[in-house]
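A single structure is presented below for examination.
A protein chain is absent from this complex, but the other protein chains hold their places.
For chain A:
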């Protein structure tokens, strides 16, 4: 059998077919190119400055373990001058995090990095086990999700760190882009494509240096570098839109390996094409639909372990029902308005004709979204009290679960939804 030589060094034997472009590489060249690409991502986006203290959101899984390993390597190789710290969250679910936290503790030794594990009890005064005691098994995922989204930021803030990096990879980003197309959520699509969220004015910025790295290459890198990470079947079943987008991404990758990268590129380009007024419309029209179900989760980030047994088609069915009601309502309105404008002798232009029904009811409700901070915890939020604090207030009064998912179409509920939207925007 003929030896295939590495396409890059042309001396060593090719052992790896790069998932991204099917190039045949030797082990050393694969590791080099994988690291070089992340270095490029970091330098071309000016992600870090010398002296930065960076918290690596570490779960013990492959993505965050590879991120920690690569950042350590690059920091030393190119003298980034970064102060790297591992930051892990303990939800306080007995037994659930034990193995992954053990992995992170070993990583801290292997990479010679300080490790800080912050518990929900420290951050919120409640462990998830305690939350379950109060509100029961059902519905506790809402709490865990809301709490987790803020946990890294709150943890970083506790440590006085202004920048958290997470292990989100190209597959995650591509999946989020397709998911938001399916959910009809352009504003969130646009937000999900940027490598950094938050800016110099925010307390804590978030970024994803592995944004362009393929999941398969992350696994390969971890394997060939013999990294110590925790493999676990994720107990959390993704909500229907994400699950649907995920299987689509896997199929696309099979048909054309570059497709993951191509979706990311499309998402970046489309983000520039989202008009401002659409952000408003979408906020009132489509997002309120998706919010009730998707709960604003931006990227597939592991679960809390308490599988909720949710029917995975539920979110799509819910949205379908709401859209149908919307359609019925707006088709009635269009009938009226199109009559009126024809009487005027006015030709509707294409935008007007498309959104007659929509415009009428959104103009009333449209509220400018401004980012402020929660009066209670200081976390980014578009209204006085953020979602986590609202939930906490309920918990602390020892009341059962607050009504956060409201299906009734009244003014009050949409106001609440807007509030929630503010929170999720902040979390993005």
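Quick note on the criterion: a contact is a pair of C-beta atoms (placed from the backbone, for glycine too) under 8 Å apart; a residue touches a chain by one contact, two chains touch by 3 or more; residues count from 1.
Quick note on the criterion: contacts and distances are computed from a predicted model.
K.L.:
Which one, "Cytoplasmic tRNA 2-thiolation protein 2", "Ras-related protein Rab-20", "Mediator of RNA polymerase II transcription subunit 20" or "Vacuolar fusion protein MON1", is the UniProt name for the chain you do not see?
P.N.:
Of "Cytoplasmic tRNA 2-thiolation protein 2", "Ras-related protein Rab-20", "Mediator of RNA polymerase II transcription subunit 20" or "Vacuolar fusion protein MON1", the absent chain's UniProt record names it "Cytoplasmic tRNA 2-thiolation protein 2".
K.L.:
Please identify which residue in A:12, A:159, A:270 or A:385 touches the non-displayed chain.
P.N.:
A:270
K.L.:
Of the residues A:195, A:227 or A:391, I need the one that contacts the missing chain.
P.N.:
A:195
K.L.:
Which of these, A:17, A:159, A:219 or A:252, touches the one chain of the complex that we don't see?
P.N.:
Of the listed residues, the one touching the omitted chain is A:252.
K.L.:
List the chain A residues touching the unshown chain?
P.N.:
7-8, 18, 20-21, 23, 32-33, 36-37, 40-41, 44-45, 170, 177-178, 181-182, 184-186, 195, 211-212, 244, 248, 251-252, 255-256, 258-259, 261-270, 272-275, 278, 281-282, 286, 313, 316-317, 319-320, 323-324, 327, 338, 347-350, 353-354
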